[in-house]
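My questions all concern the structure below.
Yeah, one chain of the complex is gone here, protein chain that is, but the others are all in their spots.
Up next is subunit A:
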Amino acid sequence: MVLARMGPLLVLWLAVFLSGTWAVDRGNFKTCDQCAFCKRQRALKPGQSLYRALLETLELTNTKLTLQLINDNNKVRLLLELYRLQGNMTRVKINELKPLKPRFEVPDVLINDPPTEPLSLLSQDENGVVLSLGADSQRLIVSAKPFRLDIMEGREVLLSLNSRGLLAFEHLRIRKDTQVDPEGAEKKEETDAANEPAEGETAKEDGMWEETFKSHTDNKPNGPSSISLDFSLPGVEHVYGIPEHADSLKLKTTDGGDPYRLFNLDVFQYELFNPMALYGAIPVMLSHSAQRTMGIFWLNAAETWVDISSNTAGKTVLGQMLDYVQGSSETPQTDVRWISESGIIDVFIMLGPTPTDVFSQYASLTGTQAFPPLSALAYHQCRWNYNDQEDVAAVDQGFDEHDIPYDFIWLDIEHTDGKRYFTWDPHKFPQPKDMLQGLIDKRRKMVAIVDPHIKVDSSYKIHNEIRSKGFYVKNKDGGDYEGWCWPGNSGYPDFTNPEMRAWWASMFAYDQYEGSMENMYTWNDMNEPSVFNGPEVTMHKDALHGTWENRDLHNLYGLYVQMATAEGLIERSGGVERPFVLTRAFFAGSQRYGAVWTGDNTADWDHLKISIPMCLSLGLVGVSFCGADVGGFFKSPSTELLVRWYQTGAYQPFFRAHAHLDTPRREPWLFGPENTALIREAVRQRYALLPYWYQLFYHAHHSGQPVMRPLWVEYTQDTATFSVDDQFLLGRDLLVHPVTEEGAKGVTAYLPGKGEVWFDVHTFQKHNGAQNLYIPVTISSIPVFQRGGSIIPRKARVRRSSSCMEHDPYTLFVALSPKRFAQGELYIDDGHTFNFDKQKQFIHRRLSFANNALSSRNLAPGSQFITPSWIEKIVILGASKPSKATLKTPDGKESLLEFEFDASMSVLTLRKPGVNAGVDWTVVLQ
């Protein structure tokens, strides 16, 4: 929900700026050319670097190497710090040796000071030094003139820094035009001499000291401060990540266009397939080739642009073949360049070599996905807005009448008293606790929105407290920064201030947040932050967070909002309950605090399609809990689109339907009984699969492995998978190819894995891997395949909410590999507290099928948890008919299981083993 939500006060503004069209108004957002530092930096072309390493300044300690760099044009010195980090990572930091004032270094994103490993000097001469990166004959080569870094393994260059000479560091300086005080005159001369030739232009022209976009002037008291560095990736043709963009999974080259932009913005009706910035920014890029996967984490929270070019991108396949035949082929290479407006260069190079390694490496830096309450993985029903308590009750009742499960109903901004968050509209929601109790009675939950803009209103407690405590962001003149948002004139709490965050968290206590109860959770929207009358609909860059400008930390604001909110939900339960907070803006590390959605999408087929690469990109950089508004936020979906969106959303991590205020109602039962049945079936498939989803999230939390994965993550050698983004894997074992074409009669899914098999989860039909499979589809089809060799637990008794299914028995789907082997897991805990972590109260079991025996063994001997759930049924796909099936339990008892065998599909169904899900057991087939 963005601008369309504005009250009547802003209608005129809207009319002027939106002109009633159904597309993003690009004119509201900057191109690189309209952004002074991007334009300045991009004017610098590849060539010999201006920088030289001063080897005589080299210092090597146990933890790091330091070295000074000098710009031969302006004689400004930089300090380079190199770290070898545990887990096969290298950190490169570059700052000014003696900045005029400190430059911003991003706090609170790394979960700790990354542990280092010693670097050892292998050799040194006047051209540079060679350092050992430990095992695998990995070396780091520092070349002095011009300065560059190369990371090598054996004779192979994995990655080079500044090999194209695009390292550029705009040092802080004193303004040299008339506004400089006379005392600075002496320094002025010195500064002049130090200036790069490009600085001969007047300040106004190059926007170093002031910049105007549309009607907004950005005052830059600190002057130019941008940074840039290039990375070359030999052998790499595929790079991914740097969300959030509405673009394909495989990043495109940016030659001749704008770079990918990372700057958290509230973009009204965003367009697809372009590099424009959106609501969140995670400056992490992954590179992948059949040989190696690596990652680059550019830890900078200022506005950032990323250029990508490739030496093969322009060539046709035929051209590449010709090169090969003629032997004139150069190695494919991808070159990347990062440009940020301020701060320092602080880069983590994650050397893989596998995707799993990169995920672990990144998780070791920024943490893992928050483990959500199980119910948050179920279905969410949202709309802007459910009008009042009666409406909420009627929708709740509607789900029961139509026998469709759901766990959460959501309240958007209209539930508040005049957009004052933490309050309730006294007429529409006079008894919120009655309403919440009604949901508790159905074992369901609610999410109510709390946005970070605070109505400036002296009769509003939250505002008064924030103001009196001095917690608001300040404008450049020191007064409270104010901007327009839903409530009209609003203040923006300074979430970068830990005291402010602690206070904010305390506002979620049950005695502070009136009408809240334990089944009410929180949604943080508009936290880019959105400022309707601000430049590019966000905060002025010269607004102040303490001593830092918004310019320095803009992309961090949204992370802090969600962090403080999640902390509030934890605190209100005395640290017992897991929080659930949805955010629209995010940064690296946001995965630790909850879920993310792709913002205000549109009800059209392309937006349904783009939900896949958008969530895949987020998953690659740590944010597994991702979803898109089912049905599309703006406009009204056709019935077919709505059904297809439910079918797709049911297999994406965050599964929530949402709709704009001005769209007709679209609860699942409003489109006739056939469509109600189709939606019901899609939602039921989700609920049946919740044990698997929960297990995947446990792993995401435990080890940082994404829940929703591109195929190449599991099939690293198969180049056919590298650009696939119309299908995806859930974990390793489920492949989903949702139908996203209007009027589709069939889809072609790529089933990867030579020598592997895949089973259609609906028909149990077996298909060979490494083929493009055409699947005829009807409106009820959701093509999903289970990998041969896997075991997936489900709960077949779908009830009205996930809580109602807590103690239900499991059905195990064992899909045999061609070698008649399969492996899977079962994870069970209480579903909502931190006891799994703090008290090791969980069950984690290894299920494996080998030598005609299926067994369950404990994977976590230190843990304990009692579940009443039992094993109801075991379905073995690709089986042969046994003469008998014997169940062996730990007490030594053996019993015969009855079974059915479907010879046409080779499906063996074992009837009612009845054994508790938490104990050891074995079923032997004879």
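What to note about this one:
We adopt the following convention: a residue touches a chain if its C-beta (ideal position, glycine included) is under 8 Å from a C-beta of that chain, and two chains touch if they have at least 3 such contacts; residues count from 1.
Just so it is clear, contacts and distances are computed from a predicted model.
Remark: of the listed names "Glucosidase 2 subunit beta", "ATP synthase mitochondrial F1 complex assembly factor 2", "Phospholipid-transporting ATPase" or "Glutamine synthetase", the one matching the undisplayed chain in UniProt is "Glucosidase 2 subunit beta". Touching the chain that is not shown, out of A:665, A:819, A:838 or A:857: A:665 (per the contact rule at the top). For the chain left out of this panel, the touching residue among A:517, A:804, A:859 or A:905 is A:804. Summary of contacts with the chain left out: across A:821, A:834, A:870 or A:901, the touching residue is A:870.
When the missing chain is restored to the complex, the residue among A:441, A:477, A:511 or A:891 that touches it is A:441. Contact between subunit A and the absent chain runs through residues 4, 11, 20, 387, 390-391, 403, 427, 441-443, 661-665, 684, 796-800, 803-805, 808-809, 868, 870, 872-873, 911-912, 914, 916.
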